[in-house]
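For this view, one protein chain was removed and the others were kept in their places.
Labels run A and B following the written order; every chain starts at residue 1.
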Amino acid sequence: MLLIPCPWCGPRAQTEFHYGGDASLRRPALSTARTPADPALVDYVYLRDNPKGLHQEHWQHAAGCGQWLVVARDTRSHAILGSAPPGGDPLSPPGTDDPAA
Amino acid sequence: MQLFSALAVLREGLTGQTGWRRHWRKATPKPRYDTVIVGGGGHGLATAYYLAKRHGITDVAVLERGWIGGGNTGRNTTIVRSNYRVGANPPFYEHALKLWEGLSRELNFNVMFSQRGVLNLAHSPGQLDGYAERGNAMRLHGIDAELLDRDGVAERAPMLDFGRDARFPIEGGLLQPRAGTARHDAVAWGYARAADALGVDIVEDCAVTGLSIDRGRIRGVDTTRGLIAADKVGVAVAGHSSQVMTMAGIRLPIESHVLQAFVTEGLKPMLDTVVTFGAGHFYISQSDKGGLVFGGDLDGYNSYASRGNLPLASDVAGNAMAMMPCVGRLKVLRSWGGVMDMTMDGSPIIAKTPVTGLYLNGGWCYGGFKATPGSGWTFAHTIAQDAPHSLNAAFNLERFATGHLIDERGAGPVPGHQ
Partner (left out) sequence: MTDTPLRLPTGGLIDRSAPVRMTVDGLPVEGFAGDTLASALLAAGIKLTGRSFKYHRPRGTLSAGPEEPNSLFTIGTGDRATPNVRATLVEAADGLVAESQNAWPSLALDVQGLLTAPAGRFLSAGFYYKTFMGGPGWRVWEPLIRRAAGLGPPPQAPDPDAYDHRYDHCDLLVVGGGAAGLAAALSAAETGARVILCDERAQLGGRLLAEGDLAIDGRPAHRWTAEAAALLDRADTVTVLPRTTAFGFYDDRLVGLLERVADHDPAPPPHRPRLRLRLVRTGALVLATGAIEQPVVFPGNDRPGVMLAGAVRTYLHQYAVLGGRRAVIVAGCDDAYRTAVSLADAGAAVAAVVDPRGRPNPAVAGPLADRDIPLFAGWQVRRTIGGQAVRAVEIGRGDAAEAVDDGPGRRRIACDLVALSAGWAPAIHLTSHLGVKPRWDAGLGTFVAGDQPPWLQLAGTAAGRCRLADALAGGREAARLALEGAGRDMAIGWLPPRTAGPAVDPRQPLVSPLPVPLRGKAFVDFQNDVTVGDIGQAAREGYESVEHLKRYTTLGMGTDQGKTANPIGLTLLGAQLGKDPAATGITTFRPPYTPVEVGALAGRTAGAHFRPERWSPIHPWHAAAGAVMTDAGLWKRPWYYPHDGDDLAAASHREVRAVRTGVGLCDVTTLGKIDIQGPDAAELLNRLYINGWSALPVGRARYGVMLREDGLVWDDGTTTRLGDQHYLMTTTTAHAVPVMSWLDYACQVLWPELQVHVTSVTESWAAIAVAGPKSRRLLARVVDGLDLSTRAFPFMAAGVCRVAGVPARLFRISFSGELAYEVAVPSTEGLRVWEALMAAGAADGAVAYGLEALAIMRIEKGHVAGPELNGRTTADDLGLGRLMSGKKDFVGRWLAGRAAFTDPGRPKLVGLTPVDGRTPIPAGAHLVDDPRAPPPIPSLGPVTSVCTSPTLGHPIALGFLERGRDRMGHRLHAHDPLRGRTVAVEIVSPHFYDPAGERMRV
């Protein structure tokens, strides 16, 4: 069972979290100037790199603080390499901006 | 091909089992083939067989990085059914089911297709109405389906929890009598043996490391056993489709997830049909050896690890106890995990790709086993004709852009479910 380091609460069991998938995706900006079936949106909604190895992914600490976070995890070994608040870099070592500090 | 029969078994029994020959040759890859199939699972082997058998294309190699049938073909819960509702699904899976019905004889290899029925439980009148809609869709397609009330369910599976105080009492169910189970490994072996007899080379321990593409056209594959040229390459590596298609620069609407399965110690016969729980995600049957074979949900996060975690095992066992409370004292003997290609609409891809001569068969989610013969049959057609058969035309890559999704569960663009 995974032990996920919540940047706000510390390490918590996987069962407290809800998985949110690939965190490397960037939603195309809202715009009234797009066309139906805009390829950028199709890519965003459907296509995945699906890497075998390092994967940055979203989890929500649903049964905890409710916050979404980014986790860097190896999809081969399940090893978790770090976590960060959304938009942060889960692979950078925790520093003074560590929200839990 | 050495013919298998009761007589052959008798003869070999009397002569010390010394006359049996290899079921498939241990082929060394040639430098070039008309067609190369990447992936020696049930789907790839079936494709090779039907290429040879139905389309006369015998200059075919099946490349398998490990041992044939070692992927999801050998890691599933062996359920075969065609109880679908949406779009292209019912005719496609029914075609597969009809092939299953003649498969042992066609391959001269007993795949032990056991038509013991698949029963989906409903736990509310609304859910039963939903099953009625599905069952009626099946009947309109000419597929067998029966709607059972509580008594009808109890007759088929008396050990289920019919208590009114059950957390989710059983209201009835949808039965497909012709559905059932098959011996999963035998499907790979049977197709391998039959394809081999038609001249197909089955190459084990041969991993594909690259796709050779020149000006938008496939030229062959790079492998751990050297470059193999081919006019056409069919990829059937579900679980790892993204990995192989990345070699062609193609991103897929697929995430790889782990699905666990479990088997108990052997017991005398107790469950004569396949039952799926309607108030959770759980399905169970009893193998011919006597073990209860069951599974549930995905572990729920991207993984290529071929193994699952304990919370899901616990959840699956909880489903078992809720549906069939007599199983508490039975012991789980083995558990295993398979890596699933989870597509964004829950349906597979059997299609041409943007690269000429490169074809993809994947995205089977957790339902690939049942499709094996139909998958190979239609994929062979697609490769041989360079165009899909009407049965698989809808399972294309373009549907995500056009919206012609085949979303049986209405779950939307997420792998598995929410």
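Everything below uses one rule, namely that contacts are C-beta pairs under 8 Å (C-beta built on N, C-alpha and C of every residue); 3 or more make two chains touch, one makes a residue touch a chain.
Remember, predicted model here, so these are calculated numbers, not experimental data.
J.: Which listed residue, B:199, B:325 or B:354, touches the chain dropped from view?
T.: Considering the complete complex, B:325 is the one touching the chain left out.
J.: Going by the contact rule already stated, which one of B:30, B:54 or B:167 would touch the omitted chain in the full complex?
T.: Counting the whole complex, the residue in contact with the absent chain is B:167.
J.: In the full complex, which bits of chain A touch the chain not displayed? Write them out.
T.: 1-3, 13, 18, 20, 23, 27, 30-32, 34-38, 41-42, 44-45, 58, 60, 62, 66-68, 77-78, 80, 86-87
J.: Provide the residue numbers of chain B that touch the chain removed from this figure.
T.: 4-6, 8-10, 12-14, 16-17, 20-24, 26, 66-67, 69-70, 74, 86, 91, 104-105, 108-110, 112-115, 123-124, 126, 128-137, 139-142, 145-147, 159, 161, 165-168, 183, 185-186, 189-190, 204, 264-271, 279-280, 286, 288-290, 305-307, 309-310, 313-322, 325-336, 399, 401-405, 407, 409-413, 418
Everything below uses one rule, namely that only the chains that are shown with their structure count from here on.
J.: Indicate the whole-number Å distance between the mean C-alpha point of chain A and the mean C-alpha point of chain B.
T.: Chain A and chain B have C-alpha centres separated by 31 Å.
J.: Using the touch definition from the top, list the residues of chain B that touch chain A in their complex.
T.: 240, 242-243, 246, 251-256, 300-305, 309-311, 344, 400-403, 413-415
J.: If you look only at chain A, which of its residues touch chain B in the complex?
T.: Spelled out, the residues of chain A in touch with chain B are 1-2, 14-15, 19, 21-22, 37, 39, 42-43, 45-50, 52, 55, 57, 73, 75-78.
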